[in-house]
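Complex shown without one protein chain; remaining protein chains in place.
Up next, chain A:
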Amino acid sequence: MMSLAARSGTFSPYMQATAFTVAGPLKALVPGVVVKEEKILLNPKKHFLCRESLNGQSPKTGHAVTVSINGSAGIRFAHTDIRMPDFSDYRRSEVLDANKSSQESSEARRAYSYLVTGASTMVGIYTAKTVVTQFVSSMSASADVLALSKIEIKLSDIPEGKNMTFKWRGKPLFVRHRTEKEIATEAAVNIGELRDPQHDKDRVINPSWVIVLGVCTHLGCVPIANAGDFGGYYCPCHGSHYDASGRIRKGPAPLNLEVPYYEFPDDDTVVVG
């Protein structure tokens, strides 16, 4: 039965690669081929020039050819045997001709591309900014709240010497039409004697109108108008006396009545807030 083994036999390593296949991905393979269109490019032939390189090159029996899924026939040189599809429908007219240099049109193409990119970027940034501000500003106070935040008062409805109370931002607002006597009195008060020193002209825009928040600065009760020892307000809870300018004169309150922001759009109206 020896002849059966001689049937296959072993070649020199060079022959082995072409005759037998790989049993797996670990063994060395025959050099692969490069398929370029219809031509097959192979490695150039190895020349055997000396006794040593020739040694063992003669075969001693017939050969067998092998093909394998993960052997040499499975080698692909992907960058040469995959066909590139034809993209001429999508190319610019200046670069359709494969044989012409693309340098001449490169500046024009570059300028166009950069311009379009730059303009799109600017528009994009602007759009993004607008969208973001719209979303962020949606978290700020809504219109009904904003509407309630200002109050417009017709001043001709308030006679001299009278104090009117309005509800503003959930708090009582005192609008007092002061008489000349009261104005002069308040202006002449010595600031050094005050617990919270403030001159009257710092607390009013138009001296005949005093507009203060009707919240006692002691513990938050509402003072009574035209009461108290100083001709202003008197808080009944703990006995704080305020004068006609809303400054604390006597009693436990530490600060003057708060003056909100207001303005006179014309002589007859005041807008507080």
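Operating definition for what follows: contacts are C-beta pairs under 8 Å (C-beta built on N, C-alpha and C of every residue); 3 or more make two chains touch, one makes a residue touch a chain; residues count from 1.
The criterion applied here is as follows: contacts and distances are computed from a predicted model.
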According to its UniProt record, the missing chain among "Small ribosomal subunit protein mS31", "Cytochrome b-c1 complex subunit 2, mitochondrial-like", "Asn/Gln amidotransferase domain-containing protein" or "AP complex subunit sigma" is "Cytochrome b-c1 complex subunit 2, mitochondrial-like"
For chain A, residues touching the missing partner are 1-12, 14-15, 18-24, 30, 33, 35, 40, 42-43, 45, 47-71, 73
